[in-house]
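Yeah, one chain of the complex is gone here, protein chain that is, but the others are all in their spots.
Lettered A and B in written order, each chain numbered from 1.
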Amino acid sequence: MGNMLFLASALIALVALGVSAIRFFRGPDTLDRVVAFDVITIISISLIAIIGFIMQRSVLIDVALVYALLSFLGVIIIAKYVERGL
Amino acid sequence: MIESILFIVLALLALASAVVAVISKNLVTSIISAGLVSLLASLLYLLMSAPDVAMTEAAIGSSLATIIFFYVLNRIRAKEDSRD
Partner (left out) sequence: MIRTFGIILTLIGVAFLFFSLFLEYETPLELSGSASYYAASTAEDTGSANLVSAIVVTYRGLDTLGEVTILFLTSSIMSYMLKTKKARNQRTFRESSELLRTASALLVPFIILLGVFIFVHGHLSPGGGFQGGAVLASALVLLLVADPLYTVQSRILSVIESSSGFLYVLLGLSGLLFGAGFLDSRVLPTGRVGELFSAGLIPLIYILIGLKVGTELSNLLSVFHSVQGQDLMEDEGGAR
């Protein structure tokens, strides 16, 4: 039962990834793409945790930690570049 | 089963963003697409149970490389601005 729940959430996270990827590919503006990139990163953090549960390997959480602490840096740099503040 | 589905979808997304990175006319879009390729590649490494490689890709490919690209792009833009 619990395993089914995680499989279903993996599928839902995958669908969310696909939807934000559509925004990334279609997005007319650069900023749309930046926001889509950030959303994809955040969804992948949860996806990594779910994969770690499904594969029964708790060490994968370390990778999710790295993403969680570092992913916003790139977005900050892009925002400062667009605002000419870098 | 679920791992195969994840693998195929993530690989197709990585392929599509690589195509965007190549054919896009906007440099910023290209760099973000390259970062997205790194992100999806690190997820693929995780699915192939290689967390060490995935961590390297997360820290360097997806984060530091993008930052260095934007530093360089900003410098080029400052040069062009001062020339006008």
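The rule is simple: a residue touches a chain if its C-beta (ideal position, glycine included) is under 8 Å from a C-beta of that chain, and two chains touch if they have at least 3 such contacts.
Bear in mind that the values here come from a model prediction, so they are computed numbers and not experimental data.
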Contact with the hidden chain (one of A:14, A:34 or A:66): A:66
Those residues of chain A which, in the complete complex, touch the missing chain: 59-60, 62-63, 65-66, 69-70, 73, 76-77, 80, 83-86
Missing-chain contacts mapped onto chain B: 8, 12, 15, 19, 22-23, 51-52, 54-56, 59-60, 63-64, 67-68, 71-72, 74-75, 78, 81-82, 84
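The working rule: only the chains that are shown with their structure count from here on.
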Residue numbers on chain A that touch chain B, as the complex places them: 7, 10-11, 14, 17-18, 21, 24-25, 30, 33-34, 37, 40-41, 44, 47-48, 51, 54-55, 57, 59-60, 62-63, 66-67, 70-71, 73-74, 77-78, 81-82, 86
Parts of chain B lying in touch with chain A, wherever the complex brings them together: 2-3, 5-6, 9-10, 13, 16-17, 20, 26, 28-29, 32-33, 35-36, 39-40, 42-43, 46-47, 49, 51, 54-55, 58-59, 62-63, 66-67, 70-71, 73-74
